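Only one protein chain is missing from this complex, and each of the others stays in its spot.
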Amino acid sequence: MLFLIALFPLLGFLANGLWHALFQARPVRSGALIPGLVGSAAIGTSFFASLLLFVRLKGMPVSQREVEDVLFNWVTAGNLSIDIAFRLDPLSSVFLMFITGVATLIHLYSIGYMENDKTPAKFFAYLNLFCFSMIVLVLGSSLPLIFLGWEGVGLCSYLLIAYWYSDLEKASAGKKAFVVNRIGDVGFMIGMFIIFAKFGTLDIAALRALVRQAQEAGAAGADIGMITTVCICLFVGCIGKSAQLPLFVWLPDAMAGPTPVSALIHAATMVTSGVYLVARMNFLYELSSMASHVVAITGLATALFAASIAIAQTDIKKILAYSTISQLGYMFLGCGVGAYAAGVGHVVTHAFFKALLFLGAGNVIHGMHQQQDITKMGGLKTKMPKTFLAFAAGALAISGIPPFSGFFTKDEILWRAYSSPEGSVWFWALALLTSILTAFYMTRLFSLVFLGKPRFQKSTQTPGESFRVHEAPGIMVIPVQILAVLSVIGGFIAIPHLSWLEHWLSPVLGQPHQSAAVAGGSGMEWLLMVVSTAAAALGIFVGLKVYANLPRVDRIKERWDWVTGVLRNKWYVDELYGAVFVRPIYRLSLALWRGFDIAVIDRLVLGFGKATVWTGQTARLIQTGSIQVYAFVILVGILVTAGYLLYGVA
Amino acid sequence: MSQVEPWVVLSFCSIIFFIGFTGLLIRRNILVVLMCIELMLNAVNLTFVTYAKLLQNLGGQVAVFFIITVAAAETAVGLGLVVAMFRTLRSVDTDQIQLLRE
Partner (left out) sequence: MNISPGFFYVFAGTSILFSLLVILNRSAIASAFSLLVVFFSFAGIYALLDAHLVAALQVLIYAGAILVLFIFVIMLLNVEQASFDYKRGRILTGVFAAFGAFGMVFLLGRVFRSGSAPLQPGPFSPENIQAAGGNTRVLSELLFSEYVLPFELTSVLLLAAIIGSVVLAKRGVIEKKSKEAK
């Protein structure tokens, strides 16, 4: 039953992939409807199956909520034995539902968005393959299987970013994503190796049992250094996949891909797999407070850093990308302070509202004829009313205004950052600052795109062309509206204290840490909640106020030119990496190519070839075709052998 | 002196065998080459018979019986091949029959 969830997208991938390979090798404009429907049906069936499984899981006793499905043995070598086995527990069930659900909506949306694409079957094949990999990642019962899905989503991410590969910039963005992710994957692999060397198993349930056993026997303390190492190694993988500091540089570039891809892969699902991994391995992170601190501080720093960059960007998708990085930082902050349920809750609500924002942005880009610069938009409120409303819901949700979904989960993280024994006031304060920045840049985006006067008539590059901004077709609006509804009500699964989500996840994640000093302070909690709401409102208010008067904005920009310059250029991180890593490696590669590859390896390889030819030409002389020469050679051979036997052996 | 040592007989066999072998190497006429092969087979036969006598075991003579049969068959087929070859190549010279070279 469990494997069916993964099977449907795989079938969809095969169907669309074969269709593409057989009939669409030549670019023909053939409409996205049929491949889109096949792809959507595949993932929709998976979504339906996930719901059924969720109901089944809910019917089970709390402590036994687990479904396992062992398919076949994958690798057996020495002590290592890896099965292709899927395991569903409350945590993976939550991930599975929102992944398949959001993915279904985005598949439907893509039918409209990719309407004029030349190879829609390829696109939907990639999307289905991505869903398959993501499901394997979430359902995999052992680390290697998770890694398989991990690499699979990485591959699909690469394929989809570089989907329009004839554009050099987009192709190199795909490459960048791929390479940066590999750096993180090395960490993941090293973590796996250490785990296998130390525990002798890579199955997560077995690992968890072993760790618990060691913990009860009091032996875990001795290995705390090793566990910290493992946790940090795995977290390096998460840094790469979830675009945290310092490996976040690929995600903004990944916006080169089609917008539905950005929504699905680079906002809702793939980038949250790092959070999934940390939550999945929570039994290890709980043991090591140092690793948890690393996670929390990385998350917090990334949240603040990315939010600051988002303020100065002008590309609508890049703003959303930095916002994604920032929100992922929140999730890691939650996990780092031991509130895994809060982190996971934010993953879910973030998936809703960030997918909504990206799809909304997709509608805007679609309506603006591929214009992505927000300074050249404005006044779309009346032109695209449905998208406007939905986008407003998403913006309010991400800003953290109650009762929109983002408020509950983000506030939960803020509260945990303050109240957890691993947390502190500083964590809370910085997270709050981030929250203000978030509200501000979202308002800026919203205001520049939808409010004010249109700024595009005069700035269109081709004045002669008829330029008519239009609302997106129904197939692109309805998924956005569904997501908008989810963004509004989605937070109710995680209302503090009544949190259904926390309760549901507790068999896997345990209870969040509560410091004794603030355990009873529910007054404090209310206070913080009001403060964070006020902060969000402040951010929105300032944003609206500032961006209502654009000339003044320009004046401010001029005055604070060095600040906005730094932010606009993303703190020069790309340039720094270029100078520190990329260019030296490039030079080294060049030197190696000239000095070693051509001079040594090529000469060696060609030398082998020449030697073979020479040997052949020489040896050819022996083959005279004369039987008598052969017989003579035999005689010599016999003579030598007999002589050796008679005189040589003794 | 009424005895002949076995090694003398056996060495005689090997002498005949290698005379045959030398002939095989130096002659160009393929018919003579075939004759040399017969010579070598005879040398082997004599070795078998000598050992049969030496070991008082008639298995050696049985083997000779089979070798003679095989030699007869071989000669028949070999000469048939020579005739067929001569028909196509108009030659029985081994230096000119070097088809294996190409």
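First chain written, first letter: the chains are A and B, and each begins at residue 1.
Keep in mind that, in the parts below, a contact is a pair of C-beta atoms (placed from the backbone, for glycine too) under 8 Å apart; a residue touches a chain by one contact, two chains touch by 3 or more.
Bear in mind that the values here come from a model prediction, so they are computed numbers and not experimental data.
S.K.: So which shown chains sit in contact with the chain we cannot see?
M.R.: Even though it is not drawn, that chain still touches A, B.
S.K.: Which parts of chain B face the unshown chain closely enough to count as touching?
M.R.: Chain B touches the chain not shown through residues 1-7, 9-12, 14-16, 18-23, 25-29, 31-32, 34-36, 38-39, 42, 45-46, 49-50, 52-59, 61-62, 64-66, 68-77, 79-84, 86-87, 91-93, 95.
S.K.: Applying the definition given at the start, please give the residues of chain A touching the unseen chain.
M.R.: 628-629, 632, 635-636, 638-639, 642-643, 646
Here is the rule we use: only the chains that are shown with their structure count from here on.
S.K.: Mind checking the centre-to-centre distance between chain A and chain B? Centres are C-alpha means, answer in whole Å.
M.R.: That gives a centre separation of 82 Å.
S.K.: Please give the residue numbers of chain A that touch chain B in the complex, ascending.
M.R.: 623-628, 631-632, 635
S.K.: Considering the complex alone, what residue numbers of chain B touch chain A?
M.R.: 21, 24-26, 33, 94-95, 98-102
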